[in-house]
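Only one protein chain is missing; all other protein chains are in place.
And then chain A:
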Amino acid sequence: MRHVFPTMGTVASIELPDDHAHRLADLRAIFRATQARYSLFDVDSELSLIARGALDLTDSSDAMRETYLRALEWRTATAGLFSPHRPDGILDLNGIVKADAIEQAGAHLDAVGCDRWTINVGGDILVRGADDPWVIGIADPTDAQGLISSVSLRPPRRAVATSGSAQRGDHIWLGGDPGPARFVQVTVVADDIVTADVLATAIVAGGREALDDIADRWPIDVLAVDREGQILATPGLRPQPPAEVTRMAG
């Protein structure tokens, strides 16, 4: 059964077997705690205290500093395309905490022995259950009701995240004038939700060059839509199985 509730400025949709429906309260608590710590809309959150100088990062909670460290590691790995530092100097961890909360919620369901579920928070999705692969639609950035593709998640692929400028800013800070090669929407399929979410963000920020670089460096599949509506897909998201003939040059 599907359970839906608002959290972190968006909507969570969680599919649970009926005999695990009572776990929903635990999951809501995980998302509520994440929001209470990291929301910049909540003036009393720990991150808001840091943002206005009322709390030093060095005096913050272990969880805050661990999340910051994780964000910094991703900043390094993506050569700054993903960054927790806003151009105005404010520390904003919302590019990573939603995925982190999804990961925590999934780990909780695994720990209590729930073996078939989906967690979708604002279009970022983590699933469990291999026997009958979950099919995930990829939204059409120009049509709220439409899909441009779909992907069957088979282990180890369990996570899908989409970033883009079609909806709200998604914590992507583009430097300079976005050129025609920029993507309006990037979907990344990965083994874990933090990787999928961070890299989708980085590819939106970095454009085609970042797409080629990141797709080569991480075991992910990518589907990107550019400003002209053209769709680019890595081999794993092309309609047929990877072609037998792989072109090397020419």
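Going forward, a contact is a pair of C-beta atoms (placed from the backbone, for glycine too) under 8 Å apart; a residue touches a chain by one contact, two chains touch by 3 or more; residues count from 1.
Everything that follows uses one rule, which is that contacts and distances are computed from a predicted model.
Novice: Could you tell me which of "3-isopropylmalate dehydratase small subunit", "Acyl carrier protein", "Nitrate reductase" or "FMN-binding protein" is the UniProt name of the chain missing from the displayed complex?
Specialist: Going by its UniProt entry, the chain not pictured is "FMN-binding protein".
Novice: Looking at A:35, A:165 or A:195, which residue reaches the missing chain?
Specialist: Counting the whole complex, the residue in contact with the absent chain is A:165.
Novice: Of A:43, A:69, A:107 or A:147, which residue touches the hidden chain?
Specialist: A:147
Novice: Kindly state which of the options A:64, A:81 or A:215 is in contact with the chain not pictured.
Specialist: Residue touching the chain left out of view: A:215.
Novice: Give me the chain A residues in contact with the hidden chain, please.
Specialist: 1-2, 4, 6, 9-11, 13, 15, 98, 118, 120, 122-125, 127, 134-139, 141, 144-150, 160-168, 170, 185, 187, 211-212, 215-216, 220, 222-224, 230-236, 238-239, 241-242, 244-250
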